[in-house]
Structures are given as C-alpha cells and as structure tokens.
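Report on the following structure.
For this depiction, one protein chain was excluded, whereas all remaining protein chains were kept in their positions.
After this line comes chain A, so read on.
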Amino acid sequence: MLKIHNLHAKVEDKTILKGLSLEIKPGEVHAIMGPNGAGKSTLGYVLSGRDGYEVIDGQVELGGKDLLELETEERAREGLFLAFQYPVEIPGVSNMEFMKESVNAMREARGEEPLSAAEFLKKAKEACKQVHLPLDFLKRGVNEGFSGGEKKRNEIMQMILLEPKLCILDESDSGLDIDALQVVADGVNSQRSPERSFIVVTHYQRLLDYIKPDFVHILADGKIVKSGDASLALEVEKEGYAWLGGKAQEADA
C-alpha cells in the first residue's frame, strides 16, 4: 500500500523529516506518536503534497505509484485522505456542495459516472448520521461556525464519503471530550477494511483505546525511533517521552 523510504523534508529552511521509513500494508492501522515538534503533522502534509513542504530526499510509493511525482489533488484522487487537525472554514460554500464536487472528482478519476444530486444526498445523509451530526450541517458553510468537535466529526464524515485507500488522521482526537472521541473512533472503525489502511497521528494513548492499532511508531526528531505493537503506546503513556532524552529535547527546540 504505502512505502516510505528514507524521507527527508523541509519547511522553509528547516529540515523536519530526517530519514523516515515506514511500510504500511492494506488493512493495517499504524499509530504515530511522539513529542511536540517531532514532525508528526509534517508527515501528513508531506505525503499529501502541501505547498511549502519540500521533499529533499527519499521515495514514497502509494499503491505502486511514485507519490511524490503527483500533484496534491492527484494524490487525493489516488485515495490519499488527510483528516485535518485544524480544518479551515470556507464561508458560503455549503458542505453539501463541497463534498459533492469532491466525491465526483474522485469518481471521475476512477472512471465512474458522477453521482446525481439525489444519489449524493442519500449517501451524505447516512454519513452525517454516522458521525452524529444534524442534517443541517450539510447545508452549512464548510466548517463555518463549527465547534472544534464538530469540525473533527465533519472530517470523518468526509472520509466516509470519499472511501479513500489510505487515511491519515492528524490528531483527530485533540480537543474532543470522551463522547465526541467515541463518535470519531466509531466512524473510523466502521471504515476499517482489508483494503483500507490508516495512519493515526496522536499525542495521547487515549485514542488508541478506541482505535486499536496494529503497529505503534514513535517519531522523534524526524525519524521513527521505535516501533512496536499496541503495548508500546501504553508504555509511552506511562513513561512519557523522557527516555528519548536529548533527541526529544532537540525536537522541541
């Protein structure tokens, strides 16, 4: 599914990723944890091709294709989805309109017919219910006036509608109370399948109680410094990142 080899990337003049390697097979859930400034969010942005995030070395393949050769929207159409940590507002553009364009852009890339308004509405309503958002959210402007928790649920709704191959969840748990966390986790779990893979970026072990990862990786100073199974997250929870010593300090700086 996804192969990252020796990835180096910088933002402006600062090198953030310093030789990150990771392989994800279809159906797997990988959690990425690490101290602030380790490069967790950067990884999501680099993979999805955000402007200003420059790859200086390494390779990334998604489904056998050279991901780094593709434009941002092409990567999305290849099935890469990023759930944003801080989703931005687009005033006046309704969620419905935005998602319909988006779903149909994906369908077009797959050589499928666009959905009619009625077909789309049906799917959108289901997805809305699944993340416990009232249906009038479809009519509201994208993220316009949404609370933090609503924004996160809205991201998961988009993920459900877009049916991506690889989902990157960038701190989808931050700022959520326990009920909202459960809703987000349920939404994610409902989408787990043998074909779909997840990268769950989180600061806290808490989310992983709800979304059980197959692997946990610790990212520090732009590299994966330790990998293990779900128990590694518990260890981190107990010990913190102090054991990383100088590396974590440096990354924080």
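Basically, a contact is a pair of C-beta atoms (placed from the backbone, for glycine too) under 8 Å apart; a residue touches a chain by one contact, two chains touch by 3 or more; residues count from 1.
In this text, contacts and distances are computed from a predicted model.
The subunit not displayed here is recorded in UniProt as "Fe-S cluster assembly protein SufB", chosen from "Fe-S cluster assembly protein SufB", "Outer membrane lipid asymmetry maintenance protein MlaD", "Methylaspartate mutase subunit S" or "ABC transporter ATP-binding protein".
Only one of the listed residues, A:Asn6, A:Gln59 or A:Ser102, touches the absent chain: A:Ser102. Touching the missing chain, out of A:Gly64, A:Pro91 or A:Gly111, is residue A:Pro91.
In the full complex, chain A contacts the hidden chain through residues 48-52, 71-73, 76-77, 81-82, 84, 87-94, 96-102, 105-106, 109, 117, 120-121, 138-139, 141-142, 158, 162.
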